[in-house]
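In this view, the complex is presented without one of its protein chains, the others remaining in place.
The letters A, B and C name the chains in turn, as written, and every chain counts its residues from 1.
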Amino acid sequence: MSEEETMLADMARGFLDGAAPVSKFRQMRDAGETFDRALWKEMADMGWAGVLVPEDAGGSDMGFAAANIIAREMGKTLAVSPFLSSAVIAATALKHVSDTRARDALAKIAAGDMTYALAVDEGVKFDPEGTAMEAKADGNGFRLNGKKQFVVDGALADRLLVLARTENGLTLFDIPADRAGIERNASNMIDARDVARINFDNVEATGGDVLGAVDNAMDVLKPALQAGQAALAAEMSGLSAGAFGMTVEYLKERKQFGIEIGRFQALQHRAAHLWCEIEVTASAILNAGRKLDDDPENAGLAVSLAKARATDTAKLAVIEGVQMHGGIGMTDAFDMGFYMKRARVGAEWLGDYSYHAEKVAAARGF
Amino acid sequence: MSEEETMLADMARGFLDGAAPVSKFRQMRDAGETFDRALWKEMADMGWAGVLVPEDAGGSDMGFAAANIIAREMGKTLAVSPFLSSAVIAATALKHVSDTRARDALAKIAAGDMTYALAVDEGVKFDPEGTAMEAKADGNGFRLNGKKQFVVDGALADRLLVLARTENGLTLFDIPADRAGIERNASNMIDARDVARINFDNVEATGGDVLGAVDNAMDVLKPALQAGQAALAAEMSGLSAGAFGMTVEYLKERKQFGIEIGRFQALQHRAAHLWCEIEVTASAILNAGRKLDDDPENAGLAVSLAKARATDTAKLAVIEGVQMHGGIGMTDAFDMGFYMKRARVGAEWLGDYSYHAEKVAAARGF
Amino acid sequence: MTVNSRDEFRAELRAWLEENCPQEMRDGGMTEDSICWGGKNWVFTSEAQKLWLERCAAKGYTVPTWPVEYGGAGLTREQEKVFHEEMEAINARSPLQSFGIWMLGPALLHFGSHAQKLHYLPPIARGEIRWCQGYSEPGAGSDLANVQTKGEDKGDHWLVNGQKIWTSYADRADWIFALVRTDKDAPKHKGISFLLCDMEQEGVETRPIKMISGISPFCETFFTDAKIPKEQIVGTENRGWDVAKYLLTHEREMISGGGAGLSGGGRALGAVIADTVEEMDVTLRADAMRCEIDALAIGLTLERYKDQSEAGQGAGDASAMLKYMGTELNKQRHELMMSAGGSDALEWDGPLGNRAGDWLRTKANSIEGGTSEVMLSIVSRRVLGLPA
Partner (left out) sequence: MTVNSRDEFRAELRAWLEENCPQEMRDGGMTEDSICWGGKNWVFTSEAQKLWLERCAAKGYTVPTWPVEYGGAGLTREQEKVFHEEMEAINARSPLQSFGIWMLGPALLHFGSHAQKLHYLPPIARGEIRWCQGYSEPGAGSDLANVQTKGEDKGDHWLVNGQKIWTSYADRADWIFALVRTDKDAPKHKGISFLLCDMEQEGVETRPIKMISGISPFCETFFTDAKIPKEQIVGTENRGWDVAKYLLTHEREMISGGGAGLSGGGRALGAVIADTVEEMDVTLRADAMRCEIDALAIGLTLERYKDQSEAGQGAGDASAMLKYMGTELNKQRHELMMSAGGSDALEWDGPLGNRAGDWLRTKANSIEGGTSEVMLSIVSRRVLGLPA
């Protein structure tokens, strides 16, 4: 990391340790809350909401590598915010459209005044190309009918990016979440975040609601997905580091049979192996951020590599975290379970290990 | 294991430790020998060559479970013999044919006077159904043209069981290895065993050379293959136990940094894990033998389970064996490398892990 | 047993099952709430569940291998296999499950006096008394012999004070079997007694612990001046660790069997996944195949050890292997079930029911009843003879 990046990470860590530690997540979970608007406003004030928004639209325009650094720090403390959905995914999509409406939306995102959710999934697995939801041409506009699930931040978002099938391809719609015909049902997620199942019953959309060009959703959606995947991978790598940090501390403190369990070589070697995995994954995350900044057209391999590694590493980190903590790690009163549940949700969102492994293989010629 | 089986195992171990220890294999390897006819005769005298041959044909007729026990003990000391090819595979095939010629052949096998090799593979992977070699009808007989590879015991065997494609299916031929048009080339195998590549150039075969019925090779071949796969799995489980035994001894003796390396918990846990794997695989082997004896029609799952597990376990056993021995384990002067090479050859012969895993999946409904 | 007598037993049993097993009890009993745990406060989920338990108990089929005089059917190992085969053939639910059957029963059969056996075993077999286990203590973790709960000798009883943790379903149990330090001056393993205690008596309280899976299968249990009569000791005073170890090997085998997914049904993981997944991706399919292979082989190993051991003797040190392999496999299986379920599996009570909760629950498998690390150390030292 560059000196600038290290500073950003330090600053983010300082803020999150104070404003959004794991205990804060526990409070929200216990209260059934999935969005802290005041916290999001603070993040916006620090330039996080506008991390990808151009400066002339009120953003901080720090780029993808910076977004990954923020996401990673958020992962460490399990901070809850619409950062990925709004500041990364929606902002990237909107940046690929050069009209005034998109510009205004970006400004509102940067200010923390408007949040977005991405509605793509229809089955249990991420599969944008397999989208079946129909947007039928109707006069000058469209009628949307169908169902979406696993819409992250979808129950509370102000606006929705909805992928639907039009006559000759896929089209991305940018519509308010309260438009007539939209029915949102919050899912009771194991990671206690905002996720919704959404029904679209003859929802009207105008040509102006189309983000990018009709039948060409991927021009806008693909970079947005890649940005989201990379940032999610970064969040998961932070999550791994957070869980690992707790685990190493526990190994140093906890005594069994009269000595610290961190003296047991079998645990030492497993902890060391896990650290190696975390380090290697960190490289893939860093690389994905750089590639998105420097050569976004060819960032697919780097992004899928990051998401695949991050998924695998986080799984190992939380499994070892629980196991090494023993019974206490299994209790709800202890935080490790939160990391395990979040890792599982992160594993599925925006493409699981297998999805991205196939992308890597394809990019590498097999 | 039953008391009888335990006695057989003890007897086999006693004999092999004396007559075919690993040092004997080393001698043969160094001398470029792949068959010890005198040793095979001794094994025949003990009833091993006729382990599956009916008593009235001079065999000991001990059954498949017993054959597995013998194969397992052979695996421990890397004993070289045509046991699998002749006493298990060929004998099982011949038993499924009720003519006098087959009966005579069984008697010769049991006496250790005639050896067989099975010629099935044509590509780099085991795939009997994919056999391309042609046996074209020619008058009352056939003309065989094509190539076989990975014919175990094929360079020195007296007779060959050859799988070839006939007009409406596959046919198994039982022909002398020196028949005109057969060209055998010994392969320089890493496990220093007898394996050949064989060319068939317009080789004549009569109707009498067909084992079983024309176009119906599998009636005879399938049970023979299953018997061979189970016995090979048993050999590999013995090999795993042999390599593991050396490794545990080394852990107890070898000192590093002033203490026995067997005191290092990381090595203890890996050794313990390996023992668990070996024990679990032993159950699968035992089960395959029982199933072949009691319910051969439905033994496919049991056999594939045994071969898949044995392959995986042997791989782990030799990798851990080499690693835990350190540099010395990598030297040719030490025996561990022999186990590693034999495990690799056993992994491929008669279907690799993946082949048998697919069979298990199919048998289990997915 | 000759083939003939086996076939006779099978025919007899089959007829009995056909007549006595209610149709509702022939669904395999794969879900958590189909289990009948019994006990004083048990509320049967259906009349059929009650009937099934009563009928089985009358024949001794809740504990088929226990002696008839203690409530069992006195089946041989061979007959027991036939029993399970026939039960599985009609997809019958287990009539009763309990820690009394899996753990306390075998220990009593081995260490208990004849009077204790007559007193405690039949109510377990009939599902009248539900037991829980009081071994672990806060902070002790894997060091089970580190027992701080103390029992003061008061002549005809011990006065017990202390705290137990991870007491499974203690809030629903009637009695507890507990390790109590009755000689504080003796070496760690030599001053512990194995005591039986009525949980309704004064001085015993229990409090559920909420787990990451959202449920509370475990409790904390507190003893405050609880009086335990002297006759409620199993085995010799201060030699309770022997009983505890013996019981632990049974617990391990039990967890292993459950862990390997071998109880109930026995459907292949891949087949279960294929029910809901159109086409398995290569990673999922490769992992499911390996899991299936391991599950089958571990199941065979459990059977092999049962065959090898004397009736009721258990697998000894090798139970550590069974426990380790079974529970690690079960964790892996549930990881794959989650992967197969995709986003549907990420909700509490979502379209796939309690799949996430079941998955999280399995993470305790490799901790409870001795961690995987302890199991590996047992194998390393006692089986392989590696130096400590």
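The working rule: contacts are C-beta pairs under 8 Å (C-beta built on N, C-alpha and C of every residue); 3 or more make two chains touch, one makes a residue touch a chain.
Keep in mind that this is a model prediction, so the values were computed, not measured.
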Practice problem: Check the options C:Leu51, C:Ile90 or C:Ala286 and report the residue that touches the missing chain. | Solution: C:Ala286
Self-check item: Residue of A:Gly112, A:Gly154, A:Gly262 or A:Gly300 touching the missing chain in the full complex
Solution: A:Gly262
Self-check item: Option from A:Leu286, A:Ile328 or A:Ala347 whose C-beta touches the chain left out
Solution: A:Leu286
Self-check item: Contact residue for the chain not shown (choose from B:Asp174, B:Asp191 or B:Glu235)
Solution: B:Asp191
Exercise. Touching the hidden chain in the full complex, which residues of chain A are there? Just list them.
Key: 248, 251-252, 260, 262-263, 265, 268-269, 271-273, 275-276, 279-284, 286-287, 301, 305, 308-309, 357-358, 360-361, 364-366
Quiz item: Which positions on chain C touch the chain that was left off?
Solution: 282-283, 285-287, 289
Quiz item: Contacts of chain B with the missing chain: which residues?
Solution: 121, 123-125, 149-150, 187-191, 195, 254, 256-257, 264, 266-267, 315, 319, 322-323, 326-327, 329-333, 336-337, 340-341, 344-345, 347-349, 352-355, 357-358
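The working rule: only the chains that are shown with their structure count from here on.
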Quiz item: Between chain A and chain B, what is the gap in Å from one C-alpha centre to the other?
Solution: 53
Practice problem: Could you list which residues of chain A touch at least two other chains? | Solution: 264, 266
Practice problem: Specify, in ascending order, the residues of chain C that touch 2 or more different other chains. | Solution: 373, 376
